[in-house]
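Next up is a structure, given as structure tokens.
Here the complex is missing a single protein chain, while all its other protein chains stay put.
By letter and in written order, the chains are A, B and C; residue numbering begins at 1 in each of them.
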Amino acid sequence: MPSGSTRVAVCGASGYAGALCAALVERHPRLELTAITARSEAGRRHDSLYPRHRVAMELEHFDADRVGERAEAALVAYPHGASAPVVAALRERGLKVVDLSADFRLSRERYERYYQDHQAPELLAGAVYGLTELHRDELRGADLVAAPGCYPTAALLALWPLREVARDAVVDAKSGVSGAGREATDTTHFVSVTENVNAYKVDGHRHRAELEQELDERFPITFTPHLVPIDQGLLASCYVTADGLSGEDVRALFEDAYAGEPFVQMVSSPPGVRDVRETNRCAIHATVEPATGRVLVFAAIDNLWKGAASQAVQDLNLMLGLPETEGLA
Amino acid sequence: MPSGSTRVAVCGASGYAGALCAALVERHPRLELTAITARSEAGRRHDSLYPRHRVAMELEHFDADRVGERAEAALVAYPHGASAPVVAALRERGLKVVDLSADFRLSRERYERYYQDHQAPELLAGAVYGLTELHRDELRGADLVAAPGCYPTAALLALWPLREVARDAVVDAKSGVSGAGREATDTTHFVSVTENVNAYKVDGHRHRAELEQELDERFPITFTPHLVPIDQGLLASCYVTADGLSGEDVRALFEDAYAGEPFVQMVSSPPGVRDVRETNRCAIHATVEPATGRVLVFAAIDNLWKGAASQAVQDLNLMLGLPETEGLA
Amino acid sequence: MPSGSTRVAVCGASGYAGALCAALVERHPRLELTAITARSEAGRRHDSLYPRHRVAMELEHFDADRVGERAEAALVAYPHGASAPVVAALRERGLKVVDLSADFRLSRERYERYYQDHQAPELLAGAVYGLTELHRDELRGADLVAAPGCYPTAALLALWPLREVARDAVVDAKSGVSGAGREATDTTHFVSVTENVNAYKVDGHRHRAELEQELDERFPITFTPHLVPIDQGLLASCYVTADGLSGEDVRALFEDAYAGEPFVQMVSSPPGVRDVRETNRCAIHATVEPATGRVLVFAAIDNLWKGAASQAVQDLNLMLGLPETEGLA
Partner (left out) sequence: MPSGSTRVAVCGASGYAGALCAALVERHPRLELTAITARSEAGRRHDSLYPRHRVAMELEHFDADRVGERAEAALVAYPHGASAPVVAALRERGLKVVDLSADFRLSRERYERYYQDHQAPELLAGAVYGLTELHRDELRGADLVAAPGCYPTAALLALWPLREVARDAVVDAKSGVSGAGREATDTTHFVSVTENVNAYKVDGHRHRAELEQELDERFPITFTPHLVPIDQGLLASCYVTADGLSGEDVRALFEDAYAGEPFVQMVSSPPGVRDVRETNRCAIHATVEPATGRVLVFAAIDNLWKGAASQAVQDLNLMLGLPETEGLA
């Protein structure tokens, strides 16, 4: 390990996002992976669960003291509700934490409306929403960061440049199956998914809360997730009503918003999710539909990377004062 | 063959839709498949190209006289532009024709705006748009029917019950690759499609013309097709602004519109395209988004069946005075 | 229902194979579906679980008396071990039964070696192995038939014509995921399957027992199943050592064996599983490798159809004295 590297634990490293966090930390030139924990797979080696990631370590039961002794920072990838107490225990021991659950993304009021009673509300004041492109300054030096949900990551990057001009938006999002997590269910059974496409949670997916909060409820948003038969990848197709904008106007808004962003790339035709597979990038195409004047924005990410694990590392880089792209290029 | 069966030719039977037309005609209890033609595969047996369809006949070059001698009706599945002259030649010889191309779907003015000069404008006056659920009475006894495009089939069935109340609609449609046809292209290469999702033709897909015509341009429609990694299947996710409708109101509109329809099925949750695979059915879920009051309609079809070949047979049944469901149940 | 139809129950109709049994019986012109039972989904409608099958009936808890009152025959699709008592109860009540589990496929000795203690050994003497092409005469009029496993169906049809000349065989089989059943497991999770291929149970899959029994252990057989990312379909690639056979010799053996078989089709190039998808057919290509003289046989079936449900109906047709192809063409 190079001198000056930060010791990092990944808690919840048996799920898809947490497992990838471990792999990204391990190959990061300035971080040292010192502990990985899991609730259900403790005792198994990471590389027996995820051979491709090549992380030659054993998953442990979570013990805040033991983790605290071995790490200065942690990525926590537990389900919402289960995450808050773990995060609280690690913060008590002085670790910087990026939490990948919903537990620290929202105001208490909004969280309890969409999820459940909050287990560690005292930490909310210090938590920063980790969509780097929107909150970079706050992230530098933060001690607790909430990595955004996968859908909000793509949708917010698509809508943010239009926030002052939009009157209305429809977000039709398509996600790969890894977004549903590693649990084996009827929904994730291969036979249910292959040769199929469907919308789900049309009466309200909880990721809507992040859209509302970040955009300050400036305009109504219809948000509908769909499941498509792919492994990793998420496309947010956004249809925005905004009077009198030309294609040039729209492109200018996006170029202004994302000039110099290392991980947002404006592209000249609708991106496919393959174009960004296994990268921290978000590829965006923005245009105006000739027939209606409606603004169309298509934002593609890898739901496990920019939508979860690699964005968490991007956050951690900022929190630690490292170059934002370190370990992610 | 049963006495009373109608002899039918399928012209253009080497493409996906035409090949399925041949298979459906052959197993239809009241139709007799007497000729199949193709432009590029003449001389090959249908069952060597499509083993599963089990049509043990040889593809011929098209010859209007030879087809006219052997058939009272024809299904024509040539590309637009190529279809009109073939249809004209068959109509001259007295055959009833269902054309699966765009050539007879639109007014001349609209056709020439979206496609090209029309090759047989004199036939347009007699052509009926073959979306059965909207034009059943005109289809009975018609001599020339234009089977609708796959996208308009799903989108129109989704929007039709709302035509008097909608102020605005977004149609985000997802289609399987068979909709792109049998031609091998970069776009249809397995490696381009698998683990990918993308929008395409966002500056205007020509199927928009059918939406505008059938809905009489009552309200603006944003229409964006997407390619998803499935073989057959099409989902139209429709987002409709219509003030003050409750979920009950919406369901009532759809129940009224489609009561008794043999091939439209209202379902209580968003349908997957697998639910209607290899059927002539359209499964529709209509609801109101709690957060915004917007009407959401999800319509699933098999693009090659209800979106092309089986709908053409449904049309032919009506044209010939047969029960509408004959050969399709 | 036509007069003369036989009333049939399907027990275990919530799994993939049983659900398809119900659909096939319901659309069979000479059978009447009178009851469907399930262990875990009782109370649910079949068409809510399997919309495409369109079976508008409710799944019930199994009750032998109630089933016995309503049916003269039953298809039983329970897991091995669970099946035998159900079959025994139905046989006691006089029903003809096709069992899709392994419980009645093997001699008691062989069954108990490969599976477990037998729950109804008294019935084994009367049970016929339902690979129609090998046991047609015994099946006519039988009261209890064991539908073969999916792997043995394809492998036995591939190897049977060579049984007198083979000295050795390797069976490398590839199956779609539906063969693993409806249970949601790590193995059937979409993310585990997509973009993956692997062998499994290389130290001995229990379907080997059927190969040994039917071929009477005439020659050693290596048998290795693989999982491939498809829904339905099974390809058995068989490599047979048999001295001095020409391609002509091989083709003659197969033509002799399967002349007139309605559901076995010899094809002139290696079949794809798509060619037989959702049919009761087995497509076979047999040839001799020029470089080695080894006999290559490729047999493709749909694992849920000829490998399970439709073969069970084929069996039932024979048991009831109906035309073998009835309801399956």
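Throughout what follows, a residue touches a chain if its C-beta (ideal position, glycine included) is under 8 Å from a C-beta of that chain, and two chains touch if they have at least 3 such contacts.
Remember, it's a predicted structure, so these values are computed and weren't measured experimentally.
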item	value
Touch partners, limited to displayed chains, of the chain removed from view	A, B, C
Selected residue (touches chain absent from view) among A:Glu32, A:Glu60, A:Asp275 or A:Glu326	A:Asp275
From A:Thr34, A:Thr132, A:Thr194 or A:Thr287, residue that would touch the chain that is not displayed	A:Thr194
Which residue of B:Ala74, B:Ile230, B:Leu245 or B:Val295 touches the chain not shown here	B:Ile230
Options C:Glu58, C:Asp143, C:Asp172 or C:Glu261, residue touching the unrepresented chain	C:Asp172
Those residues of subunit A which, in the complete complex, touch the missing chain	51-52, 194-195, 267, 271, 274-279, 283
Residues from subunit C at the interface with the omitted partner, ascending	168, 170, 172, 174, 176, 192, 194-200, 202-204, 208, 220-224, 226, 228-233, 235, 237, 239, 241, 270-274, 277, 285, 287, 289-292, 294, 296, 298, 300
Subunit B, residues in touch with the chain not shown (by the definition above)	16, 177-178, 182, 184-186, 188-195, 229-231
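Basically, only the chains that are shown with their structure count from here on.
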item	value
Innermost chain, where centres are averages of C-alpha coordinates	B
CA centroid of subunit B to CA centroid of subunit C, Å	36
Distance between the centres, which are taken as Cα means, of subunit B and subunit A, whole angstrom	40
Residues of subunit B touching at least two other chains	194-195, 271, 274, 277
